[in-house]
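For this view, one protein chain was removed and the others were kept in their places.
Letters A and B mark the chains as written, and numbering starts fresh at 1 in each.
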Amino acid sequence: MGTYILRRGLLAIPTLLAISIISFIIIQLPQGDYLDREIQRLEEEFGDSSSLTQVEELRERYGLNEPLWKRYFIWMGGFVRGNFGESFEYKREVHELIWDRIAFTLIISIGSLVFTYVAAIPLGIYSATHQYNWSDHFLTFLSFVGMSLPAFLVALSLMVFAFDIFGIPLFGLFSAYYEGAPWSWGKLGDLIKHLWIPVIVVGVNGTASLMRIMRGNLLDVLGQPFVQTARAKGLREIIVVGKHAVRIAINPLISILGMSLPSILSGSAIVSIVLGLPTVGPILLRSLLNEDIYLAGTLLMMLSLLLVIGNLLADIALAWVDPRIRYE
Amino acid sequence: MKRVKQILSMLCLLLLTGCAENRVEELTDYPNGLEAKEAPILAKRVTEGKLPPVEQRLPQNPLVAKTDFDGYEAPGPYGGTWHRFHTHPELGTWKMTAGYAPLIRWKFDASGLEPGLAESWEFNEDGSMLTLHLRKGVKWSDGHPYTSESFAFYYELCQDERHKYGAPVWCKVDGKPMAVETPDDYTLVMKFAGPNWLVPLWLATGFWWCNQYNIPKHYMNQFHPDYNPEYTDFIEFERQDRPYQNPRRPTLWPWRITKYEKGGFRVQLERNPYYYVVDELGRQLPYIDRVKTSLVPEPQVRVLKILAGEIDCQYRGMELRDLALYLKGEKKGGYQVRQWKSTAGAQPAILINWTAPEPALRALIREQRFRKALAYGIDRVKCNEIAWRGLLQPQAATVSQEGWHFADADGQKLFEEWKRADADFDIDKGNALLDDMGLTRRDKDGYRLRPDGKRIEMLMDVPSSNLNSQENDIGLIVQEGWEQLGLRTMLYTPPGAELSLRRTLGKFTISMHGEAEMDLFTYPDWVFPTLPKYWHPKVGKWYETGGEKGEPPTGPLKRLLDLYDAIKREPDEKQRHQYVRDAVRIHIDEGPFHLGSAARSPALLVVANHFHNVPNDGILGPWAIVTPATSYPEQCWIDEEKQ
Partner (left out) sequence: MNNPQISEIDDSSLEIGQLSYRQLIWRRFRKSAMGLIASGILLIFYIVAIGADFFAPYHDNDINMRFRHVPPQALHFSMSDGFYVYGLKSTRNPETLELEFTRDETQRHPVRFFFKDGAGGRRLFSSAGPMFLFGTDRMGRDILSRMIYGGRVSMTLGLVGVCLSIVIGSILGTISGYWGGWVDNLIQRIIEVLSAFPDIPLWMALGAALPPGWSSIQIYFGITIILSIIRWGGLARQVRGKVLSYRESDFVMAARAAGAGHWHIITQHLLPGCYSHIIVIATLAIPGMILGETALSFLGLGIRPPMTSWGVLLEEAQRVTVLLHYPWLIFPAVPVLIVVIAFNFLGDALRDAADPYSD
């Protein structure tokens, strides 16, 4: 098992390197650089960019006159030592900006993941055991609706109507009172109170598709001879399904765990932008649009790292459940 | 299991006590009425011996905040927290509100200058020497005296090759930089190579200049390579020299930063105990103890924050499109929407590049009849109705009508004429002008041909930002009108930064830019082609570089630049205004050089019902005059019982 994990871990390194190169190139594809954009922003927002002085000097200081490959090596060289460079826009070291956001991203993503599995598995079982029943059709339909709604629309509508009808302001992760306050139980409660909208909005899509998969798997398993044997032995249906079939049907969901991470992270990015949550999504979008290269690059790398780790964990879990994989 | 419970409850207790510390201190022992000369939280610190008494903290002759505006209610009690948001980590909107501590200030109505950190100032006979007399006893927020050494230190930095500050544009006359002398702590002398009458305006203009020249030498020395051998460059120096970000750097602002969290997502400020401004009764300002401001880049979240009543007072950051929503939400949100003036003269102006890269188009653009025809091809009423819901005024492109150059009746008359110049939508007139120019040949699609036989095709740069969808709407309307003139017009959205590159390098043919300018002496470039911007990028480049780069001015542009040179040499303020009017006359008679759409939008601000002393009317426009800081927002107070 140890060697398997090690081998998988080592394999991830070239992947991450390739990702870093691609992200760095992608970030710098657009014309101009951060300072050009900053001038433009100031002019669009305030009609004047005089507050930004010494553009050429700044450009030199940020190393924006260096060729692309050199900038990459400077950044990557720092990156592996934990120095991610400085964000142009925030005028701060990147590492000061990201950890909180990554933590909140993880909270929302893991929350959504848990929500997804907790909601999807029972619904999938129910749907499969009531195949072609009206309730199965209803759930199927519902899951398709869940898969079809654009997340940003759901998020904004929920937020607006929650505010308009119930008068609850639900944007952000904390209410004004707790924002910036030290951690306390009250703050934790406040966080949970704010967390459900993003968690549900992000999770709803995954729940729907996972439920479909669970239903399909279980139906497959239920059709297999050993289930029939169990039934023939006179075991009660609930035991046949609960004890034998579900166990086997759940196995493939573990590998899906790794695959559903990207969509959960993306979903949380979009929802965070709409709801103004302090996660990675909003600053990533801004930094990409502003060509804040070191910040954007680091965030892309971190997200990819999360995905690679997630996949790794899923693989390990799978190998643990199904030992054959280890020797493949 | 029991142990776990114990630990948990202890943790709980710890956290709760941590929370309690965050509560506001009990201050009932200290007076907080009109008789109190300072805030109770400061009075408490004085009795605890942590702070000198208020008389020693204030200058001998403190600056008295002006109250002569509509909306000023009364002197207020001390205390409270002002909640607001900012839209960018550099706190631009906050600096416009309370980051303005200049030597000389703009008056709130932008009709001229008034004393700031300097009590008075005077020029010598020929305008080559400016003497400023600083207020005695002004202190930085850490209690260190503010003296003329601050400016001298700044100017030293400007001349230091290693430091990235260049010398400011206004300190040079005929290419020669000024000399700064400090005969004593409270006298500052600037000597120029020739007359430089506009310097007081420059000292008052924009929050960026005063935040540069007010530099706390006693603090910044620690990071200066000449004073501290630990440093060999200015990188740490610059990092420390960010007043909006560094809580340790002493400041002259009414509130000093106490917490700047993670890239400015949450910023907390607290009253500056040494602030040099007092109210009419001689009580130290500001009234409000604390400011909490958070970064909200998402416009829709801003809208909801305001509707939810989470904002006490907010200048800027609201869109006119949401006006109806804000008005309807007033009662529920417990706030009031006020409409100040943006003073915009074109939202946006359609820029016609005088030095368009394509020679045939350039020749056409230099022809007045062609530009007039383009002006007649814009349906400004439609621009106003569609893009601005009819809330603005259709007019030709101008600078700000409220600018001090046009203050008297004659000035207003001239301005009205400028607003109406070629501002009708009249396709027939436009077509007649084009026919008159001899552009009668058309291709099979009905488009007019240039003299060289090619179709007239113009690319119009439209900003891509979502926030500016008004500009996209107006682009479509302009295109529609010009196509009716037989001129092929294509909308083009340059990628990100390329828009501004095309603008400054003069690579565009037609472009767009919002227009507003209150003071043409310091920011002349909408009317006079002095900088590589707007409708004259290459001529502006020529003027900026002293003729080294760009293209020399011809015809009316030459005369405009001559007028601006005359302004810089003119001692009499009235005559300087007259030169601006002469220039506007050239724009009316020989223009248009850039075209209008709709203008004069209201600028929204939101004031909670418990928030007092906010002017009912004012200008929230161009940056140069730094509003609302000129209205002394440190006089605002909060009725904490109603909050």
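Throughout what follows, a residue touches a chain if its C-beta (ideal position, glycine included) is under 8 Å from a C-beta of that chain, and two chains touch if they have at least 3 such contacts.
All of these numbers come straight from a predicted model, not from anything done at the bench.
Checked against the full complex, the one of A:68, A:103 or A:145 touching the unshown chain is A:145.
Check A:98, A:121, A:139 or A:156 against the missing chain and you find that the one touching it is A:156.
Considering the whole complex, the residue from B:50, B:162, B:176 or B:389 that touches the absent chain is B:389. Among B:152, B:193 or B:323, only B:323 touches the chain that is left out of the view. On the side of subunit B, the interface with the absent chain consists of residues 300, 303-304, 307, 321-325, 327-328, 382, 385-386, 389-391, 464-466, 472-473, 476-477, 491-496, 498, using the contact rule stated above. Interface residues of subunit A facing the missing partner chain: 14-16, 18-19, 22-23, 26-27, 29-31, 141, 144-145, 147-153, 156-157, 160-161, 164, 212, 261-263, 265-267, 269-270, 273-274, 281, 284-285, 288-289, 296, 299-300, 303-304, 307-308, 311.
The working rule: only the chains that are shown with their structure count from here on.
Chain centres here are Cα averages; for subunit A and subunit B they lie 39 Å apart. Considering their complex, residues 30-33, 36-37, 39-48, 50-51, 53-54, 57-58, 61, 87, 89-92, 96-97, 100, 156, 159-160, 163, 167, 169, 171-172, 176, 179-186, 273-276, 278, 282, 286, 289, 291 of subunit A touch subunit B. Of all residues in subunit B, only 12, 15-16, 18-19, 22, 83, 87-90, 92, 164-166, 206-208, 212, 235, 239, 242, 245, 259, 261-266, 268, 292, 294, 296-298, 300-301, 304-305, 307-308, 310, 332, 344, 463, 465, 467-468, 495-501, 504, 513-516, 523, 622-624 touch subunit A in the complex they form.
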